[in-house]
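Here's a structure for you.
Right, subunit A next:
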Amino acid sequence: MDLLNSYQNNYLIVFVFLCLGILLPVVALFLGKLLRPHKPEEAKYTTYESGIEPFHDSRIQFNVRYYIFALMFVIFDVETVFLYPWAVAYDKLGIFALIEMLIFVIMLAIGLIYAWKKKVLRWM
Partner candidate 1 sequence: MNADTLLSYQWGQMAPEFIILGVAALLSLLDLFLPKSYNRRSLAWIALVGILIAVLSLIGLFDSKTASILHDTFRLDSFGKAFKLILLIGAACVIVLAESYDPREGFKKYRGEFYYLFLTGLLGAMVMTSSGDLITLFVGLELLSVSSYILAGMRKKHAGSNEAAIKYVINGGISTAITLFGMSYLYGLTGTTNLMEMKDVMTAQAASGQYMYLYGLAFFMVLVGLSFKLASAPFHMWAPDVYQGSPTPVTAFLSVVSKTAGFVILLRILLTLFLTMPGDESQTFSFLETHSIYISCLAGISIIAGNVIALRQRNIKRMFAYSSIAHAGYILVAISALGYFTFDAVWFYLMAYLLMNLGAFAVIQLITDASNSEDIADFAGLYRRSPLLAAGFAVFILSLAGIPGTAGFIGKLNIFMNALMTDPGHFVLASIMIGGTVISYFYYFGIMTQMFFRPAATTEKIKVPAGIGTVVVIALAGTILFGVAPNTALDFLHHNFGSFNDFLK
Partner candidate 2 sequence: MNDLLLSILVFSPLLGILVLCMISRSNERAVKWAGILATVPALALSLFLYSSYLGGSDLSAFSIKLDWIRFGNLADVDSKLFAVDYELALDGFALLMVLLTAVLSTLAAIASVSISKEWKGYFMLFLLLETGMLGVFMAQNMVLFFIFFEITLIPAFFLIGKWGYFEKEKAAYSFLIYNGFGSAVLLIVIMVLFARAGTSNIEALSYIINVGGVSLVAPISEGMKYGLLIALLIAFGVKLPIFPLHTWMLRVHVQAPPPIVMLHAGVLLKIGAFGLIRFGLGIFPEQFKDLSVIIAVLGVINLLYGAFLAFIQNEFKMVLAYSSISHMGIVLIGLGALNESGIQGAIFQVVSHGLIAALLFFLVGVIHERVQTTALPNLGGLSHNMPLTSGFLLAGAMASLGLPGMSGFISEFMAFLGLFKTDPLLAGIGALGIIITAVYLLRAVMGMTFGRQGASVRTRLVSDLNALEMVPVLVLLAFIVTIGVYPTILSNPLEDTIQLIMTGIRGQAG
């Protein structure tokens, strides 16, 4: 029972931190609202573009490269899902796990080499 309580308490703390993390900006901004001046003027609310008048919508299509990196991230990030439990349990698993993971990572490495050769990793 103690263990369960301690377990739940620990996550309660995390929740407390979450509340505080949200509360602080809210409170600070609320306080700021009481203190700060409010003198609206048209020019203040225009978008900043180094001094020239803003033209057309800024929400342009993202460059395709970003997606490619996102894909790479997804793939490699998920691989760490396998690496983490493996690393934690490595002591108990022994050499078999090492070989197994080696094969796994070699596959991954082939993937990386593939991306490399296909010039996916070039930011140009």
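How were these picked? Simply put, all candidates are chains of the complex that A comes from, given by their letters.
What we mean here is this: a contact is a pair of C-beta atoms (placed from the backbone, for glycine too) under 8 Å apart; a residue touches a chain by one contact, two chains touch by 3 or more; residues count from 1.
Because the structure is a prediction, the values reported are computed rather than measured.
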Given options 1 or 2, the chain of this complex that touches subunit A: 1
Candidate 1 contact footprint on subunit A (complex, rising order): 93-97, 99, 107, 110, 113-114, 117
